[in-house]
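The complex appears here minus one protein chain, its other protein chains still in place.
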Amino acid sequence: AQLTIGFSQIGSESGWRAAETSVSKQEAAKRKVNLKIADAQQKQENQIKAIRSFIAQNVDAIFLAPVVSTGWDAVLKEAKEAKIPVVLLDRDIDPSGKDLYLTAVTSDSVHEGEVAGDWLAKTVGAKACNIVELQGTVGASVATNRKKGFDTAIAKHPNLKVVRSQTGDFTRAKGKEVMESFIKAEGGGKSICAVYAHNDDMMVGAIQAMKEAGLKPGKDILTVSIDAVPDIFKAMVAGEANATVELTPNMAGPALDAVAAFKDKGTVPQKWIQTESKLYTAADDPQKIYDSKKGLGY
Amino acid sequence: MENSLDPAPPLLEVCGISKSFGAVRALQEVDFTLRAGEIHALLGENGAGKSTLIKVITGVFPRDGGIVRLGGEEVAPRSAKAALQAGIATVYQEVNLLPNLSVAQNLFLDRQPMRFGIVREAEMRRRAKALLAGFGLDIDVAAPLGSYSVAVQHVTAIARAVDLSARVLILDEPTASLDRHEVDILFGIMRQLAGRGIGIVFVSHFLDQVYEISDRITVLRNGRLVGERETASLPRLELIRMMLGRELAETTSERASAGEHKAREVCASFENYGKAGYVAPFNLELRHGEVVGLAGLLGSGRTETARLVFGAERADRGQAKVEGASVRLQTPRDGVRLGFGYCPEERKTDGIVADLTVRENIVLALQAKRGLYLPLSRREQDEIARRYIKMLDIRPADPERPVGLLSGGNQQKVLLARWLATSPRLLVLDEPTRGIDVGAHAEIIRLIRELCDDGLALLVISSELDEIVTYSDRVVVLRDRAHVDELTGEAIDVSNILAAIAADGATVAHEGRA
Amino acid sequence: MRGLPPVLITAIVLVAGFALCAVQFPNIASTRVVGNLLTDNAFLGIVAIGMTFVIISGGIDLSVGSVIGFTTVFVALAIERWGVPPLVAFVAVLALSAAFGAAMGAVIHVFDLPPFIVTLAGMFLARGASFLLSTESVPITAPIYSTVSDFALRLPGGGRLTAIAIIMLVIVLGGALLLHLTRFGANVYALGGSRSTASLMGVAVGKMTVKIYMLSSLLAGIAGIVFSFYTSAGYSLSAVGVELDTIAAVVIGGTLLTGGQGSVIGTFLGVLIQGLIQTYINFDGTLSSWWTKIATGVLLFAFIALQQGLVALARRPVARSAGAAS
Partner (left out) sequence: MTALLPRRGLAQILALIVILAVDRAVSPQFFDLRLQDGRLFGSLIDVLNRGTPVALLSLGMVLVIATRGIDLSVGAVMAISGAIAASLADSHGLPIVLAAALGAGLLCGLWNGFLVSVLGMQPIVATLILMVAGRGIAQLITEGRIVTFSSPDLVWLGNGAVLGVPVPVAIALGMLILTGAVVRGSALGLLIEATGGNARASELAGVGTRAMIMAVYVWCSICAALAGVIAAADIMGADANNAGLWLELDAILAVVIGGTSLFGGRFSLVLAVLGALIIQTMNTGILLSGYPPEFNLLVKAVVVLAVLLLQSPKLSGFGSIVARLRRTKA
């Protein structure tokens, strides 16, 4: 029988998220699964409502991309009582709920930060380097983790120092505005050696700010960010960005496979299916990656 | 009243009160004394400072200087609530009740009968009904106050204050929107309260009423005390001189001769004009140079007729014609374009734009008539404002003052100025002299006549039959939302109007409407 | 009874909407969905009651969403990190939020500032304070939480009336009592009619203002605790934007933003209407993020337009009979 799966998606706050949604649809269509997507508009209460209504509709499985790590116990317990398996996509939840879901297909966002930090440390070498950081939304777990990972990675290198850190709310416009003021505050940007942004969108904005200030991003100032959205590859092609860490939008594929196996053969998957946090630099033929990613709905 | 020689301290004693609003010195060193059991009239021109004095006494306005003693003890209430607790109940000039609350809630706000912390709604309604019955009002007290006419609202406000008054009752123009019948009831109650030893302050521009009810009179002028007299020993002309500071050119009460109006041209005519559930269809001809008075009881449909004639309300039948041609008259804009003007009776809600200046309020209708693209230059606006401030003696004569800060009577004059500035062909005046002092009253009546002589057509509503008789060439009498009679020429006198109003001997109904 | 007809109309709109939804998705007509509707909107219902008082009094309170966020973080930290017993933490956070509301009310009254802006500053302040407490979400593991979230009255047909739904219903009833049957409630309407007039009539306007905003913040605090039960966690970003949902619910419930009119039951119905819109969209399940927003807007419009149409219809015969009666 055709599977019906309910997917409680966070919303559409960024290009990456839109890509995840459209890739999920493609993957479901490939496997002839009926995927019901409920968009929570960034609100946990909406996600809980959506899960409850999936339970009420008696779906075969529930995918959940949790907006926050806590607070799922009660509703996941209900799902468990209704014998509906739950798969977490993209983000993990608090450990107390470990037995309430089948598996989690996520990237490790602390690790993403580390990859970015390690790349920077390697590229800079022994030179002293002042870093400015564009944080994600204050309070968002991804932002907290990417900051944590990056901080751990550079802590081993006393020559690297984060001199300024402000939130750019994960958006281009804010990324640009914040970078503008960083440049002013750091003597016209002369003392900045690298920018680390918690996502590519903010970095694209920051690159514009640097260009408008007469600086050469990618050369005067190194850039490293996370997500690997198409536009950052465009910047790489132009030599204006140096590195990005990929967060794959295809979380649904492995999740669908796990659910299918579980339903057909009762195979219990691993608790955590970790996606790869691949580092891309100008050496990786950015033009080709750009072309391949362009159609994914970013 | 024999107690003028009473050695006990006066009930309420006000010494040397001063109050300024910015540069305007509303009160300067005013003294005022109220004895127990007396009815004391507080008189003065518009803007003399009567309402301000009252608000200073009750703590609504902080005072700049002076002392208030109540029963010999100094008091300084800092809010209306404090004044109430001290035993001073007040009806302020504009109806100060809440239209969104039920009549009963208005009467018992903040003092509802309670049981276990819950308002006893049924008990409260019973008491409200009983209280209003004392004023000859039998209405549904659970309905929102706002669904009743101004008159009912005013009576309710008075009833509330009367019920609250422990020692002093202050009434600021309580009779402005009342009928003779209600006034009689009110006076009866006032006498009764005075008999119980309560002191009553009474503000009014109706001198007849002042002489009828008051024991003593205090007169203010330009924020200063002019004097305090026994009513019985103060001739009327002397009183007017005290108020105005000059003689009043006595208005003659002769009208234009009766035969004259037939020759005049019709300005606007309404045939079988009406709206279902609002006013029964009527025929009305308004001629250039002629004053038509609308007479009737409260709620008889005068305001409704006025609104239909002006276009504030859309008729659902009949035909309106201006200078003989059929016209479209569905919105106030149509009315204004046709050269009509309308001073509504509720100036606070329907008339003035309180935040705007006197100048802006005066030019508003003219500007609306000219349209967006022909703005009046600032110079033209100043010019117009200055002209009408002078012509109508609006005080203070500052065109840049927000109109909301003017005294009630002066606001009324600003409204009149607004319409005169549009040089209308037809002017509809709903209670134009309400709240206006004797001097201005005479002025306005003179003005109405002059306007008429200049060819303006006038439709005037007034509850004062004497006044209607004075200036009308024709009087249309309404009853129960229908035009029932029309008097012309010699037939116009108070007794004929009264007869027409009560023609079929119907009970004189004073109910409001839901 | 003042305010009944609009409430009746709102109720009719709700029932009609529910029936229409049930025709399309028969699953909706189950006690399970009704139970969910009450549980999922419990916190919204509670803040909306407070907001009803504020709006009827002629004000507005934009800080409620942030107060909810602050409350969840405070409670979570107090219980999990500072080792405070849960009940003590609740009392403390309610005292804090009530004081916060009182302070806003006092600023509004004493300095004669517009509530919109004062509570906007309050919104920044409460959200900022919760960031300072913790930017991470803090799970709450205290036993009382699982006890409360597991508690539910089973309804026939598989539905569950949860503890938080019951709390909400109790508060709705209490709010209705307070607003419609007490002196305090009458004074709230009085303030909404006209502050200056109410003051002239002897209402202690200042005290009332303080109390009203205090009530609103207190209820937001309770809603925050309920929210923490709902999610078993404290998170500084929870309930972002809830103030607008709340205002919409109150207004859909027939309360005038200009003050002076409205009812608690109407607000409750307004909350349910919003919940119904959400449920419908979830059941549909085919909507992309943008179609979700568009559909929400369209349904919001449909409900309000329907309501206004009915009100206009209801008013017409009244006008006629008013004329005939006099």
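As written, the chains take the letters A, B and C, and residue 1 is the first residue of each chain.
Basically, a contact is a pair of C-beta atoms (placed from the backbone, for glycine too) under 8 Å apart; a residue touches a chain by one contact, two chains touch by 3 or more.
Just so you know, these numbers come straight off a predicted model, no measurement behind them.
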item: Which displayed chains the unshown chain touches; value: A, B, C
item: Contact partner of the left-out chain, one of B:Gly335, B:Gly408 or B:Gly435; value: B:Gly335
item: Contact partner of the left-out chain, one of C:Val13, C:Val64, C:Ala129 or C:Leu218; value: C:Ala129
item: Residue in contact with the excluded chain [from B:Gly223, B:Gly351 or B:Pro432]; value: B:Gly351
item: Contacts of chain B with the absent chain, listed as residue ranges; value: 62, 310, 312, 331-333, 335-337, 342, 344, 349-356, 360, 363-365, 367-376, 378, 418
item: Interface residues of chain C (partner: the chain not displayed); value: 107, 110-114, 116-118, 120-122, 124-125, 127-129, 131-132, 135, 244, 247-248, 251-252, 256-258, 288-298, 300-301, 304-305, 308
item: Where the missing chain touches chain A, by residue; value: 12-15, 17-19, 21, 135, 138, 164-167, 169-174, 176-178, 180-182, 184-185, 187, 201, 204-205, 208, 212-214, 231, 297-298
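The rule we apply is simple: only the chains that are shown with their structure count from here on.
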item: Top chain pair, ranked by number of contacting C-beta pairs; value: A-C
item: Per Cα centroids, the chain farthest from chain A; value: B
item: Centroid spacing, where centroids are CA-atom means, of chain A and chain B in whole angstrom; value: 71
item: Distance between chain centroids, defined by C-alpha means - chain A, chain C (Å); value: 34
item: Junction residues of chain A - those touching two or more other chains; value: none
item: Chain B: positions in contact with at least two other chains; value: none
item: Sites on chain C touched by chain A in the complex; value: 27, 30, 32-33, 36, 39-40, 43-44, 131, 135-141, 146, 149-150, 227, 230-241, 275, 278-279, 281-283, 285-290, 292-293
item: List of chain C residues in touch with chain B within their complex; value: 1-2, 177, 181-183, 186-187, 189-190, 192-194, 197-204, 260-261, 318-326
item: Contact footprint of chain C on chain B as seen in their complex; value: 60, 79-81, 84, 90, 92, 96-102, 105-106, 109-110, 112, 114, 117-119, 121, 142, 144, 160, 276-278, 299, 480-481, 509, 511, 513-514
